[in-house]
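Below, a portion of the complex is reproduced, with chain positions unchanged.
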Amino acid sequence: MIKVGIVGATGYTGAELLRLLAVHPEAEVTVITSRSEQGKPVADLYPSLRGIVELAFSLPDVDQLAQCDVVFFATPHGVAQSMVASILERGVKVIDLSADFRIRDVPTWESWYGQTHGAPELIPQAVYGLPELNREAIANASLIACPGCYPTSVQLGFLPLMEAGCIDLNDLIANSASGVSGAGRQASISGLHTEVSDSFKAYAASGHRHLPEIVQGLNDMALSANGSEDASVNLTFVPHLLPINRGIHSTLYATLTDLTVDVQALFEARYAGEPFVDVMPAGSHPQTNSVRGSNVCRIAVHRPNGGAKVVVLVVEDNLTKGASGQGIQCMNIICGLAENAGLAAPALLP
Amino acid sequence: MIKVGIVGATGYTGAELLRLLAVHPEAEVTVITSRSEQGKPVADLYPSLRGIVELAFSLPDVDQLAQCDVVFFATPHGVAQSMVASILERGVKVIDLSADFRIRDVPTWESWYGQTHGAPELIPQAVYGLPELNREAIANASLIACPGCYPTSVQLGFLPLMEAGCIDLNDLIANSASGVSGAGRQASISGLHTEVSDSFKAYAASGHRHLPEIVQGLNDMALSANGSEDASVNLTFVPHLLPINRGIHSTLYATLTDLTVDVQALFEARYAGEPFVDVMPAGSHPQTNSVRGSNVCRIAVHRPNGGAKVVVLVVEDNLTKGASGQGIQCMNIICGLAENAGLAAPALLP
């Protein structure tokens, strides 16, 4: 059994790791840490885990974590940076669900996250944990920077088009909407049921932290596709807040530069064999509840009126494929397990 | 008191007319009709109206309706066409909330609505009931074609930009999301709580009935702005289904052809004095619950990174400004009442 540690397990991505790993056939959680809840049994915080997880939160301790095979960070940004080096040194693999190692350009990271990066020297060795793009690199990595929830959906939706080089890079739009668990488990007024339910709004229309991460990823795809050294994707990204708990829906718009391309075939070919990307039949509209609690990313492609505009619809569960499920998928790859080990359960419907 | 008749009052737009008119200071509902619920007191169908509306549904009868000053049609498409002529003949004003008279081009209407139009000769005299665009014509009209819910939000959002002629007409995107009351009050599986709640999806990505209505409106604006006789707006419109009862949110994308324009000032100037359009301060994100049950359309404009892309955020209540409230606004204009008579109540929050 793979021994797993989780740093910062009081939030929803931590709880999601616990939920998924509870039925993982080849991994078991042996350490969970929390500064604020030290000593408290997990099941007191999450009654859904009563009888299933017997562990209590402990203070983060490198010696203890060093006895794990893999350590997940489910912490706010800024925390993993300060601890990862000492854990990697002990030969333990690290999978970071936070934003700490996702962006290669340090000033960009520091500008969007409003703090000095605590471990810039580790960034070059961090592998971006999007298996559909980086499977081999993930297999050999010691430090995984798991993609953000929005970036996963947007990149998987644009990926086949970017690789095919058939869209205008200068005018990409990602209109995304997320369930409220994406905001985490913190006391706030803006997250209250009274403020969120029965309502809908955009937010951060003028700029969101996930924008530079997405643009970095799309630029990489563009460079790789055209073989040049320069690319400059122009993306407008507007996130919205849905009155649901789990789920991201991204509606992507791009303009085809090659009208002869069969976009349906393109997507089906690109994702053939991918265990967690489901390209739906032409004409489909994926619904977020079809992936609730599942690691699947479901995609449909449309060309309204057969015109130049291509519309890609992408759904995922922000806590699963958008965070903890993707982290476990990476762990499975790193550890040589079946990629879907512990991730095979269907979505919860209704 | 203005005497009001409502044809087809069992659905949600009918119920919304009854709700709003119950507190209208200068109008009273005197006739409500329904073929399926004939004889049943309204309050048996809508307990919220117990003690407030004493009327029972009657069979639609032209003689009875002719005693009203204004008759609303809150019927499925195809019904108003067959009755309007006989009512207009009797000197009664008609406000049609259905799609029957919204589209001037008969073959286009017939193609999208899948039936032969029953009164094409009346189409030329129908005035499109968007007061912000057509106030004077509405004042003198006998037959009002009330705009659809999506078209209201999309047109009000693009209007200042269209009139200013400062955007590329060839690449407009309307990413809209509606609450489920837009689908009406019909028994269905797709509208069940179990299917809709805690979920989100796009639908009709390849073409929706409101598309030709919106395009007609935008083309009119373009023609009027540039004085030419030809215009050809290219719009991609993708509607989505929100797990809320009331509310539409449209996120509009356009590319500025004139980067010097101050979009915030443009919107504020255009809608100054409008009683039901609220241009929010720069940087705002309107939320649908801020217009729940109110006739207000709330708008915010963004230019991410100060670039060429302009993003307009528009919210309205699909049953109020998107249907019945707008109809009453038109009635007030026609009858020479204060435009906000009966429409002054704030949104219900939370």
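Each chain gets a letter, A and B, in the order it is written, and its residues are counted from 1.
Methods note: a residue touches a chain if its C-beta (ideal position, glycine included) is under 8 Å from a C-beta of that chain, and two chains touch if they have at least 3 such contacts.
Keep in mind the model is a prediction, meaning the values are calculated, not measured.
What's in place is 2 chains of the same protein, and the file's complete complex has 4 copies in all.
Heads up, the rule we're going with is that only the chains that are shown with their structure count from here on.
Subunit A and subunit B have Cα centroids separated by 39 Å. For subunit A in complex with subunit B, the residues that touch the partner chain are 171, 173, 175, 177, 194-195, 197-203, 205-207, 234, 236-238, 240, 242-247, 249, 251, 253, 255, 283, 285-289, 292, 300, 302-305, 307, 309, 311, 313, 315, 350.
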